[in-house]
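Removed: one protein chain of the complex. Kept in place: all other protein chains.
Right after this comes chain A.
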Amino acid sequence: MTVDGSTVLVTGASGMLGGAVARALVAGGAQVRTFQRRPARVDGARDVLGSVTDPVATARAVAGCDAVVHLAARVDITGPEDEFRRVNVEGTRHLLAAARAAGAGRFVHVSSPSVAHVGGSLVGAPATAAEPALARGPYARTKAAGELLALETDTAAMRVVVVRPHLVWGPGDTQLIGRVVARARAGRLPVLGSGAPLIDTTYVDNAADALVAALTAPDAACGQAYVVTNGEPRPVLELLRAICVASGAPAPRVHVPGGLARALGAGLDAVWARFPLAGEPPLTRFVAEQLSTAHWFDQRRTREALRWSPRVSLDEGFARLAAAS
């Protein structure tokens, strides 16, 4: 089965991964519509502007679509939980309803491994169920609730697949790469603890491929969540160094003990929560924990069910990153 000739709506296409998915679908012969607040400007795709928080605009965007890839989300690390909920839960609810009403046959919901992560190290972890009550931080909690909504909607008429890409990066990435590079340039990129914990990441083109694969995955694979990564975990220190080298930023030098960093992060979280300062705290507890514990996943089930495997290796990805900067 291919996407050739079908009409697919991609939400959140102004982001790096959303754009990559839209381009991959255009290349695969699909009629692609992109839906987000800012123009996505994907060649060969039709931009529809609007927010998933607006039911009318959402219904208009999805009308006549055979399938939906839903990436639009509020992804910040901190902020008031209500704002996350409005987009990540209610927005998802609107879109699911509109897609079903429009007769779409496949709905690929993009989620995050953090929806099932309640702290500690993940070592070759499977994709366990989303835990809205236990997930860490407003983003993860609201994405968890959104994911459960999506899975509940899975029916024979509209099959739902949830894909959780982990730490997607690539040229033009403002989230992971952008933050790391900005901090490194400011001399504020610490290495927490030994720098040894293994972290799995996903090169953007591989994540896009996986989402396209989810659109055509067999029905038996639907109604479930899959973590998607490159399947190449590396020590976090090695990853940070590679990102800095590829982006021409100075390598991290300051070492901070992991426990101290988590404590510091928790303190800064509290300060930012009480005093709404501009931007993000320099180190959140969430980030400190992410960087001082292992996060890597068992990819066997994902690759078998989605009939997908990554085309771009980590090393190739870093080479492309370097070429782009």
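Heads up, the rule we're going with is that a contact is a pair of C-beta atoms (placed from the backbone, for glycine too) under 8 Å apart; a residue touches a chain by one contact, two chains touch by 3 or more; residues count from 1.
In the analysis below, contacts and distances are computed from a predicted model.
Participant: Unshown chain, UniProt name, "Acyl-CoA synthetase", "Peptide ABC transporter permease", "Aminotransferase class I/II-fold pyridoxal phosphate-dependent enzyme" or "Carbon-monoxide dehydrogenase small subunit"?
Facilitator: Listed in its UniProt record, the absent chain's protein name reads "Acyl-CoA synthetase".
Participant: Give the residue, chosen from A:12, A:91, A:137 or A:233, that touches the chain omitted from the document.
Facilitator: Counting the whole complex, the residue in contact with the absent chain is A:233.
Participant: Would you mind spotting which of A:15, A:165 or A:195 touches the chain that isn't drawn?
Facilitator: The one listed residue touching the chain not shown is A:195.
Participant: From the list A:77, A:97 or A:123, pick the residue that touches the absent chain.
Facilitator: Selected residue, touching the omitted chain: A:123.
Participant: Hey, which chain A residues sit against the chain that's not shown?
Facilitator: 121, 123-124, 193-198, 231-235, 237-238, 241-242, 245, 258, 292-294, 296, 298-300
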